[in-house]
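Only one protein chain is missing from this complex, and each of the others stays in its spot.
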Amino acid sequence: MRTDRRLVRLLAVLWALALVAAACGGDDDEGTTAEEDADTTETSEAAETDSTEETVAEGGDFAGQSVTAPDCEYGGKISSIEATAEFEVTFTMCSPVPAFRQIAAFTPFGIQPEEHLEATGGAPLDNPIGTGPFVLTEWNRGEQIVYSANPDYWGEGAAYDTLVFRWATEGAARLLELQSGTVDQITNLSPDDFETVQGDSNLTFLPVANPNTLYLAMTAQLDAFGDSPGGDTVFADPLVREAIALGIDRQRIVDNFYPEGSEVASHFTPCSIPNGCEGEAWYDFDPDRAKELLAEAGFPDGFETQIFYRDVFRGYLPEPGVVAVEFQTQLKENLNIDAEVVVMESGEFIDESTNGRLDGLYLLGWGADYPHVTNFLDFHFSKSNPQFGEPHPEIYELLEQGSQIAEDAAAADIYAQANDAIRELIPMVPIAHGASASATLATVENGHFRPFGAPLFHRVNPGKETFVFMQNAEPISLYCTDETDGESLAACQQVVEPLLGYAIDSGAVEPRLATECTGNEDATVWTCALREGVTFHDGSSFDANDVVASWAAGIDAQNPLHIGNTGAFEYYSYLWDALINGES
Amino acid sequence: MLSFIIRRLLLAVPVVIGILIVTFFLARLIPGDPCRSIIGEKATAEACEAFERNKGLDRPLPVQLGIYMRDIVQGDFGDSIRFSRPVSQIMAERLPMTIELATTALLIAIVVGVGLGVASAMRHNSAVDIGSMTLANIGVSMPVFWLGLMLIWLFAATLGWLPPSGRLTAGVSSTPFYVAWGWDPGEEGTFRFLTFEFLSNHVIGNSIVVGEWEVLWDAIKHLILPAVALSTIPMAIIARITRSSLLDVLGREYVRTARAKGAANRRVVVRHGLRNALLPVVTIIGLQMGALLSGAVLTETIFGLAGVGTMLFEAITARDFPVIQGFVVIIALSYVVLNLIVDISYAYLDPRIRLQ
Partner (left out) sequence: MIGLRTVTKAESDVAATDLLDKPSGLWRTAWKRLLRRRGGVVGLCIIGFIFLVAILAPLIAPYEPTRDFIGEGDRTRRDPPCVHLLGCDDEKPQHLMGLDGNARDQFSRIVYGARVSLWVGFTTVLVAFTIGSTLGAISGYWGGWADNVIMRVMDVVLGFPALLLAIGIVAALGPGLRNTLLAIAIVSIPAYARVMRASVLSIKELDYVAASRALGGSRFQILRTRVVPNALTPLVVIGTLGIATAILDAAAFGFLGLGAQPPTAEWGSMLADERNQIFSAPHLVFFPGLAIVITVLGFNLLGDGLRDALDPALNE
């Protein structure tokens, strides 16, 4: 009885606490007001005005919309996007953007009907409407996505009726499904299965040429842009960095741990990207010279450090654990450096490495977003990236110059110098460009995997009414304006199209909803002529206002349709440097 | 008895609250933030600020906890950070798969386990007895994921008899019963809709009810290997308990008396032995249900089944706090209920325990 009374009292206290907590939690605005005050800066005074305006263009009844940035100090590349005629959109940039077409061909810049975006409140997460060769029929969560061919497609439509997307996280499971014929194409073949597929006459082996790079990073100054920078590490000494650059047998790594088709990196950027391989090639493996350099630096017997990595499969690093151990072995054998292998959880790893807080070596890589050298070099060696320690002006000044030049050929010399500077300063050691592969049944005609973007499934012919594609995972949502994972982008791309697109076998840019996008002399104004007579899947007709509405929903943080799934619209923020009217 | 039940129910409430609070903080203790985990490694600082603002993650922790508790009390489990969909909706889609898997595994475990146990007890110390107990011992010692992989290798890759993964073959789906019968499931997001969705996602049950026999066969074919893998440990445990319990009962005096009176052996076993012997077995079965939910995580991963286990694991990787919290609470609630039922039935059987 005594225990019961105490118990009742204890329960009463707990309930009271819960009620108090619930009551205090009721005020939703509590936490944010202080932050809002702190974040006010010059650029947000235009925040209250709705920057999407309507202007009547010449030629009569068409009222073209536009979205404009208040000024060019907000940090982003886009100054305005305007529907200058019923079938013409003009993009004005704040500074030269030579890679405009390559970026605009990316799936997140797909076009949906203005009315549909409004009807779904800016979040058509599971019901996108586009102009693509397939119409979304059903999304059976956890199981599959079913599409049917679009009979009114503006281009050459699919030769079959139904497209099905499925997924399996295990590479072995995907291959097994392919071998048993229950699916027609799979992605991401495990490197050990390359031979199996090549030897199987019922399957077709498809090498995937997506440019990527694995690099061994060395943090020279810890937390260089942080509140309390950690100062120099052992890697701040250029001799140490050079010793490591010469002391890794990269060919052995590629020969033993990478699938066929992979290459040792001669430069940071793969050579298939224009201007990627200008300048001198990387150092050869020279263990004796490496040891000499290390001794000169004051470490004749090596030193202790750590090598960090995350256990996540990527094209540039298909077997992270195994390769990390290989680096450990090589560092020990060639340079007598004792590197403890430390696996980190992915999110934490990215956070720490991107801020330059990892004290040691780490394995990371880069997969191309769009086919331009700026996508590789500018991200890693710009003056705002603390990943390798303090950025080197010898590199970033050249990159800033290069990114202003519209023509690839004209920029070649600058990029040669930049690559040479990278080679000289060794902020990291580029290791390999990893090949990956996918596979289809031999009965599939024109089975392919593009270097950029997901396969164009309306161009394959399975010889039957249904084509089944199996990828790594389920899409997160089908509104790719606000998604970043490859699985979502592949699924959206079948339904929603951007103005331009990537070719089936290279990074060349082709027309889609725009017949042509031309830039002015210094690449600050891009004008896109739109395709006429195209209808969306819901029957409405496509015009320039749909383009503006779709882009505005992503680029303009104050737009009422800027809702999406994450609400962050990452690719707009990242590829255009900043959102218009964002809080900075 | 009633006061015992009420006391236990009241005690269960702070336990669930405790679980909720522990989950809340434990999930946030995992290093790395949801933004980088969900948006990816190239997330810009601007994107992460917007993301955290939209999802309410920039508020102080006690405020977040308070809002969550207030919502849970009203039955609102919040929206998934990753999908922007209600957690209850995701639960309604995922739970049926796990329930089907666990129930099928349990059925296999009971049928085979009790059968083996009875056979062993009746032929005590014979080859059957030793053989099945050895198998049972080995069964209990196997890692579920290893067994799963070996089964896939044998039946799917080498023999090709069964599919290696997935719930249904591509393109095959079961028409929800409410569509087939013309019932209106109601608006998306309502409780009625959730219930209909939850029920129709039990593909095996749904296809029986609708009469789609092809779909049923396809679903069963896909479920055999995972269910067998998952059932192995409970099957072994049930076999052992059945055997020892039945042996115990068979040795008792009243059974010997019945035999001495000349009743046929089999009748003796069935009437007197089995009924009494099954009591502890029933209790163990109840407990195994809980263990099955736990083992389902690994099985679902290997066989690529879209159930609660895989979703929870993905949510942990992606730091999708509402999903982690919601799923854990629901699982914990079912554990509490199961434990409660077991303890109540034990108290019912053994008066000594009730008085504690």
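Order as written gives the chain letters A and B; numbering starts at 1 within each chain.
Heads up, the rule we're going with is that a contact is a pair of C-beta atoms (placed from the backbone, for glycine too) under 8 Å apart; a residue touches a chain by one contact, two chains touch by 3 or more.
Owing to the predicted nature of the structure, the values given are computational and were not obtained by experimental measurement.
Check B:172, B:229 or B:293 against the missing chain and you find that the one touching it is B:293. Within the complete assembly, B:284 is the residue of B:106, B:284 or B:323 that touches the hidden chain. Annotation: of A:93, A:175 or A:254, A:175 touches the absent chain (contact as defined above). Residues of chain A in touch with the missing chain: 2-3, 6-7, 10, 170-172, 175-176, 190, 192-193, 196, 252, 256-257, 311, 319, 321-322, 324-326, 328-329, 341-345.
Residues touching the missing chain, restricted to chain B, are 11, 14-16, 18-19, 22-23, 26-27, 29-31, 124, 133, 137-138, 140-146, 149-150, 152-153, 157, 233, 237, 244, 247-248, 251, 283-284, 287-288, 290-291, 293-295, 297-298, 312-313, 316, 328, 331-332, 335-336, 339, 342-343, 346-347, 350, 352-353, 356 (touch as defined at the top).
The rule is short, and it goes like this: only the chains that are shown with their structure count from here on.
Spacing of chain A relative to chain B, judged by their CA centroids, is 38 angstrom.
By the touch criterion stated above, chain A contacts chain B in their complex at residues 4, 7, 10-11, 14, 18, 21-26, 28, 30-32, 35, 123, 125, 138, 140-144, 146, 162, 164, 166, 168-170, 172-173, 176-177, 180, 182-183, 345-351, 354, 369, 379, 466, 468, 470, 474, 476-477, 484-485, 557, 565-570, 573-574, 578-579, 582-584. On the chain B side of its complex with chain A, the touching residues are 7, 10-11, 13-14, 17, 30-33, 35-44, 46-51, 53-55, 58-60, 62-70, 73, 82-85, 90, 93-94, 97, 152, 156-157, 160, 163-171, 173, 301-302, 304, 306, 317, 319.
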